[in-house]
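Yeah, one chain of the complex is gone here, protein chain that is, but the others are all in their spots.
Up next, chain A:
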Amino acid sequence: MISLAGRDILHAWGKFVFTGIGLGLLIGVTLTMAGVYRGMVDDGRALLDNSGADIWVVQQGTLGPYAEPSSLNDSTWRSLRALPGVQDAANVTYLTMQVQRLAGNGSAADAAGTARAASDVRAMVVGIAPGGSGTPGWPPYLVAGRQLTRSHYEAVADIASGLALGERIQIRRNVYTVVGLTRRMVSSGGDPMVFIPLKDAQAAQFLRDNDALWQSRHRTAANPAFNRPGVPGLLDAVIASQSSNPSVNAVLVRVRPGHDAEEVAASIQRWQRLTATTRAQMEDILVGKLIATSAKQIGMFLAILALVSAAIVAFIIYTLTLGKIREIAVLKLIGTKNRTIAGMIVQQALGLGLIGFVVGKISATLMAPAFPKYVLLVPEDTAMGLAAILAICVLASGVAIRAALRVDPAEAVGG
């Protein structure tokens, strides 16, 4: 028995294939949208994975360095490091800011102050404690260059920032040289990370700008309590104490193998009077709270796109069927069974769906790297997408089948 659907498709294959490709682009957008959602969740997880920590210790009563601002004394890590069950503890600071790229790398030009910012990069600047690769907070792997070796003025940047090896960037008042590149080191918002030594990051985050320092010095000098005649040195001491801020955002704690992170966290909470968040709780905060609204937004888009796809498939199949209504009438006239005709339409719908899926998958995969935010295409999503498309196609062909079955065979000879 010849395939009616195949014959019909061959008859108008151009129309069919191009409709399928059109549909495929729509499906591609749907898959990409799902990928954007997965990417957001993955950004959050990547942030946690990359920090290499089991417990995040932050200021008491705050939700951690990613969700809320937190400020700790930078000597806190010592008391944490001495706790049983703690293998490693390292300070870390996070600051999302605009990083200036300096045009050229002529150092003399920088010194002369003629360097202009070629462009800005929005990035999360991470201050990592000295100690070499493997220390909590350090990027776990590189794709080019090397890890930081100097304790100042070097940076490892995520490749998404567009920075290249050897490029010079300005963070607040200091110029840094990019010595290494990483991949998928992003903040929960998807901003690329730039790793710099902790002391520089502390200065960038907590040291005020020159104007503020000047004003604060003058204010202090004008205060008779701090500027007493007959007490030489008091003013200098007060000013010095005002212009230092030994704070960090969090301490990353790695738990010794064989110890329970929950227990260590509970002990830190109880005895150090700090908030300690375990990996599971952190994921809950990041995925559950930080990106909840965005996730709903994308879910909404997904639902609308699915509806639109269904409507388009239904409409196309219906139009294709109406286009060959005379042929169907002839088929009926020669006594073709309804089931065969319905089968033909369903097969065509499924074929359309398959072409659409293939094109969609290809376009989604090819488009994904071009998106500014990370798009993660999960195979389960693709499989679910295929099932959904096929289901939608079958459902959408219902209208066309109904129209085809209601054709009066007499039309074949009438018209």
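Here, a residue touches a chain if its C-beta (ideal position, glycine included) is under 8 Å from a C-beta of that chain, and two chains touch if they have at least 3 such contacts; residues count from 1.
Operating definition for what follows: contacts and distances are computed from a predicted model.
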Determine which name in "Efflux transporter periplasmic adaptor subunit", "Coenzyme F420-reducing hydrogenase gamma subunit", "Flagellar basal-body rod protein FlgC" or "NADH ubiquinone oxidoreductase 20 kDa subunit" the UniProt entry assigns to the undisplayed chain of the complex.
-> "Efflux transporter periplasmic adaptor subunit"
Residue touching the undisplayed chain, where the options are A:Pro246, A:Gly288 or A:Gly323 = A:Pro246
Could you tell which one of A:Pro84, A:Gly230 or A:Gly335 touches the chain left off the display?
-> A:Gly230
From A:Thr149, A:Thr319 or A:Asn338, the answer for touching the chain not displayed is A:Thr149
Missing-chain contacts mapped onto chain A | 9-11, 13-14, 17, 49, 52, 75, 87, 107-108, 110-111, 130-134, 140-147, 149-153, 159, 164-165, 179-181, 183-184, 199, 230, 232, 246, 254, 256-257, 355, 358-359, 361-362, 365-366, 368, 377-379, 382
